[in-house]
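Only one protein chain is missing; all other protein chains are in place.
Naming follows writing order (A, B and C), and every chain is counted from residue 1.
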Amino acid sequence: MLAYLIRRLFAVVVMLLVVTLTTFAIFFVIPKWAGSDPALLFVGKQADPAAIEGIRQKLSLGDPVLVQFWHFVQGLFVGRDYASGTDVTHCPAPCFGYSFRTEQAVWPQLTDAMPVTLSLAAGACLLWLVGGITTGVVSALRRGTLWDRSAMTVALAGVSLPIYFTGLLSLAIFSYSLKWVNVDYKGLGDDPAMWFESLILPWITLAFLYAAMYARLTRATMLEIMGEDYIRTARAKGLRERAVIGRHAMRSTWTPVLTLLGLDLGALLGGAVLTETTYNLPGLGRLAVNAITEKDLPVILGVTLIAAVFIVIANLVVDLLYAVIDPRVRLG
Amino acid sequence: MTAPLHGTSTDSDPVATADVAADVVKASVEGRSLRQIAWTRLKRDKLALAGGIVVVFLVLVAIFAPLIVSLLGHPPNEFHQEEIDPLFGTPKGSMGGISSDFLFGVEPSNGRDVFSRVVYGARISLLVAFLAAVVAVVLGTIFGIIAGYFGGWVDSLISRVMDMLLAFPQLLFIISLVSVLPNDLLGLTGSGVRIAILVSVIGFFGWPYVGRIVRGQTLSLREKEYIEAARSLGAGRRYILFRELLPNLVAPITVYATLMIPTNILTEAALSFLGAGVKPPTASWGQMLSKAVGTYEDDPMFMIIPGVAIFITVLAFNLFGDGVRDALDPKGTR
Amino acid sequence: MTDLTKPSGQPGNGDLPATGTAAVGEVAAAGSPAPTAFLEVRDLHVHFPTDDGLVKSVDGLSFRLEKGKTLGIVGESGSGKSVTSLGIMGLHTAGQYGRRKARISGEIWLNGQELLGADPDEVRKLRGREMSMIFQDPLSALHPYYTIGRQIIEAYRVHNEVTKEVARKRAIELLDRVGIPQPDKRVDSYPHEFSGGMRQRAMIAMALVNNPELLIADEPTTALDVTVQAQILDLIRDLQKEFGSAVIVITHDLGVVAELADDLLVMYGGRCVERGPAEKVFYEPQHPYTWGLLGSMPRIDRDQTERLIPVKGSPPSLINVPSGCAFHPRCPYADVPKDNITRTERPELSAAGGGGHFSACHMSQEERTRIWTEEIAPKL
């Protein structure tokens, strides 16, 4: 178990290094290769050579990429000092540096945006797991019936709808025309009722897509499991159908659902980017998109790293859950 | 890292281990090739057929876009600002300016023919989705087979890379990449560059999905008797790979490729929506939706039409892909 | 309704003569009054509607079995033997949802109770208590996520209102009985932590936990090593003696039932082609298909390197069963009977050689005896 955790942690560190390095490469190596000076991306309106040189020094763009990378990693773990003319600013660990555009520390921006994305993701995740699995199980058990066919048609439509389209459509209908819900985001701590109200549509929009996928997966899995030998054994024991499904079949559907969940967590940020853009939620996804258009590397690095950390942790949790659900899985 | 989830049951007597349903099906379809069986099943699946027909229709629309537009529409980049209310920038006519002249109405502010742009948008969507699927399938197949066939450290390396790619915040990377890549690249200019970039990045992030499946299949096929037999007869690696393994991978790869296209369409549209798609004035559905964000309260049709176009296309591919999968699935879960 | 063999002198009662042939004797027609035999299957049909047509997995099967006796059902895969056992258990529709349900007809009498017409919940209550089943692949037949103990306890508590502790004791007791070392520890192990033979022992323990009167073993040793196979077969035999249950052993391997079964029933294409006391069927087989099965059976007394003689061709389609004798396309002697009768007329099950031995073949008894003694037996 300990050896397993150490190995996993090592993999996590490698993963995060690769993500960081790739992001660095995208913003420093590619522009250079394409023949433009990264410093020019960050210089303001008056881009005389002196100002560009100033920027280059300030952002230590003169250093080799690997050195900059090393400073960044150092900052994450032990903090970092920035000379700012008059005095030295210490940026405590975890130091993600300062935004190139607003000169504000990145870490507080991330911690501000994180609860929004987590609220969105957690609520939607709960909604789609409950909705998707229930629909899938019921459909499998009523295979071929009108219920099954309508549920599966809706599910197929669900996986075929772009989030931003359903988002815009539901905004147009429920928020602007019917004025049922207000979508101006408030933090959970500030105004719980408003928090809930503003997230209803985003939750449903995001969850609808995933619920459809999970319903389809659960249905297929359930059908497969119901044909498994051990289900036949359970019946041969004389168990009631409810126990067969509830105790024997349901337990097994969790494994593929978890597998998919592990994969989806990687893609979830993508969904969050689109949902946050559509609903104007001040979360990590929107922060990232804005930072990308502004070429604000420290912020982009921060978001991608946070996202990667989140994904890696979620995957670790998924793997641990595997072991809880399936005794055959050995951590090691 | 983790033990295989579904321990392979003893394969000593595959006939005897099959369950009742498989027994029945096996017995009943004896003697027909997989392709024939698949075709028979596919023909019976009405929804899949309908999906297939829509797919064919959309492909034809994309191919003959210039002809269709010349018959039913206006050139996609032609402005018709006489159709636009100069004060508000929205179409003068009702329903987003839908009329016999403009079948799907006109675009706000510039009055371009939405019908023509939707038709031309199909080209971009399908082209990018299809080519990206090809890239993903080619890469996935190559690396999947290499990993599965050679095993050992090669397998570990490729598997780790696949795990890592799957855990990447992909969308962010793609937008970042598109935002820094120059507008002219390797001799390509204009929308060609963007299409090439979109195809490469979507395809690149898609290959691990194919790779995992191919690796798994290769692993299990590798142990199969006929491969053993071929090996014992002294067949070369290349022979085994291309003559024995590849034909058996065709079915799963086909299924995955068909199901990947709709995902790619959605990704392309999402990227265009976020401003990382093809360059204007090239028409693309995602871009139309992105533009509709500013005007949908006053001109909802301009949002609905491209949205529905994406929806129908993706749905058709999904229906068709599902049908193909069910038809090729030996267990026939449907 | 169907072909019913004439009584051949062996009354179908529980008082069994030393020959041990009583288990398979004549069977009353469907609709007749309740039989006296412990288990009697009358004119069983199990059909599965599929996209490609109606699959007739079992098409008119009848047999009977007494307590304390063992019946072996032998045939290739797809011959309908497994479906038969599932039909008895009432599990032929298991895992099937939606429009296309299996169709079953005929009668199954267990201990004086007809099962096919009974309330499904009544049948459920019988399952696991009166009749239980051992499946061929214990790895897939045991739930991978639950401990062995939990699965046995569950089987016990469905039918007995006892505390978990009592059930657990019972589980340990049975694990001990089926020869699992350190049962009090192993009871908390998961299936994958057991070896194949141990798993099958556990499976047997689970099947016997409620002292069933009928035990169906469907290919109980197929998934096991040869050495383990023998141990399991010994175990089944010992347990049968101890519990006095009736046992049906289903297998494609005649070797498995050679020593275990009192009677044998050979199935082909959903029908019975030969049945009778085990030694009769073994030493005086009356059907070319049985000859084929014997020929393909590995024997310890034979040189292992010798090539087996398999039955040529593949099992018949159960949708379009060959006309006449279903076996004729694979039968080397299909042209022995005159007038192409093997291709036009279905042979009925008829007494062959007496002693409760029946066979469904157009060849005359003389022809069959000649071919067996002259052509087949010497090669075996």
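The criterion applied here is as follows: a contact is a pair of C-beta atoms (placed from the backbone, for glycine too) under 8 Å apart; a residue touches a chain by one contact, two chains touch by 3 or more.
The rule is short, and it goes like this: contacts and distances are computed from a predicted model.
Colleague: There's a gap in the complex where one chain should be. From "Cytochrome c oxidase subunit I", "Sodium:proton antiporter", "ABC transporter substrate-binding protein" or "Thiosulfate oxidation carrier complex protein SoxZ", what does UniProt name that chain?
Modeller: The record for the missing subunit names the protein "ABC transporter substrate-binding protein".
Colleague: Can you list the shown chains that the hidden chain touches?
Modeller: A, B
Colleague: Given the contact definition stated above, which residue among A:Pro94, A:Pro115, A:Pro282 or A:Pro327 touches the chain not shown here?
Modeller: A:Pro282
Colleague: For a quick check of understanding: of B:Asp101, B:Asp163 or B:Asp298, which residue touches the chain that isn't displayed?
Modeller: Of these options, the touching residue for the absent chain is B:Asp298.
Colleague: Applying the definition given at the start, please give the residues of chain B touching the unseen chain.
Modeller: That gives, for chain B, the contact residues 77-79, 81, 84-96, 98, 108-110, 179, 183-184, 189-190, 275, 279-281, 291, 293-301, 304.
Colleague: Contact with the hidden chain only, please: which chain A residues?
Modeller: With respect to the unshown chain, the touching residues of chain A are 35-37, 40-52, 54-55, 57-58, 84-87, 89, 101-104, 109, 112, 169, 172-174, 176-179, 184, 280, 282, 286, 290, 293-295.
We adopt the following convention: only the chains that are shown with their structure count from here on.
Colleague: Between chain A and chain C, how many steps is the shortest route if every step has to go to a touching chain?
Modeller: Minimal hop count between chain A and chain C: 1.
Colleague: So which chain ends up in the middle if you average the CA atoms?
Modeller: B
Colleague: Most contacts: which chain pair?
Modeller: Looking at every pair of chains, the most contacts join A-B.
Colleague: With chain centres defined as C-alpha means, what is the inter-centre distance between chain A and chain B in Å?
Modeller: That gives a centre separation of 22 Å.
Colleague: At which residue positions does chain C touch at least two other chains?
Modeller: 86, 95, 137, 140, 144, 192
Colleague: At least two other chains touched by the same residue of chain B: list those residues.
Modeller: Those would be 7, 19, 21.
Colleague: Which of the residues in chain A come into contact with chain C in the complex?
Modeller: It comes out as residues 140-145, 148, 223, 226-240, 243, 247-248, 251-252, 325-328.
Colleague: Applying the document's contact rule, which stretches of chain B touch chain A when the two form their complex?
Modeller: Checking each residue of chain B against chain A gives 1-3, 5, 7, 19, 21, 160, 164, 166-173, 175-177, 179-182, 185, 262, 266, 269-270, 273-275, 286, 289, 292-293, 296-297, 300, 303-304, 307, 310-311, 314-315, 318-319, 322, 331, 333.
Colleague: What part of chain C is in contact with chain A in the complex they form?
Modeller: Touch residues, chain C against chain A: 86, 89, 91, 94-95, 97-100, 124-129, 132-133, 135, 137, 140-147, 151, 154-155, 158-159, 190, 192, 203, 206.
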